[in-house]
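Note that one protein chain of the assembly has been removed; the remaining protein chains are unaltered in position.
Coming up: chain A.
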Amino acid sequence: MTEIKASMAGSVWKIVASEGAQVNDGEDIAILESMKMEIPIPAETSGTVKELKVSEGDFVNEGDVIAIIE
């Protein structure tokens, strides 16, 4: 099980992957918006998206869990 965490504070602009989906290492899970820039949050491992912990529009702090991949 791998927790995918926000690399910086920002708001969740887009959720790219859906729960139950297969993702590959490096594929984007979500895109944050921070300081007017879009920051992709990639999966750091290949697997199934077990749970998405955030919704579009949510504010996250650095280190907050975005998704869990199994």
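In this text, a contact is a pair of C-beta atoms (placed from the backbone, for glycine too) under 8 Å apart; a residue touches a chain by one contact, two chains touch by 3 or more; residues count from 1.
Operating definition for what follows: contacts and distances are computed from a predicted model.
Peer 1: Could you check which of "biotin carboxylase", "Sorbitol/mannitol transport system permease protein", "Alpha-D-ribose 1-methylphosphonate 5-phosphate C-P lyase" or "ABC transporter substrate-binding protein" matches the UniProt name for the chain that's left out?
Peer 2: Missing chain, UniProt protein name: "biotin carboxylase".
Peer 1: Can you work out which residue in A:M8, A:A21 or A:V65 touches the chain that's missing from view?
Peer 2: A:M8
Peer 1: So which bits of chain A touch the chain we can't see?
Peer 2: With respect to the unshown chain, the touching residues of chain A are 7-11, 33-37, 39, 62.
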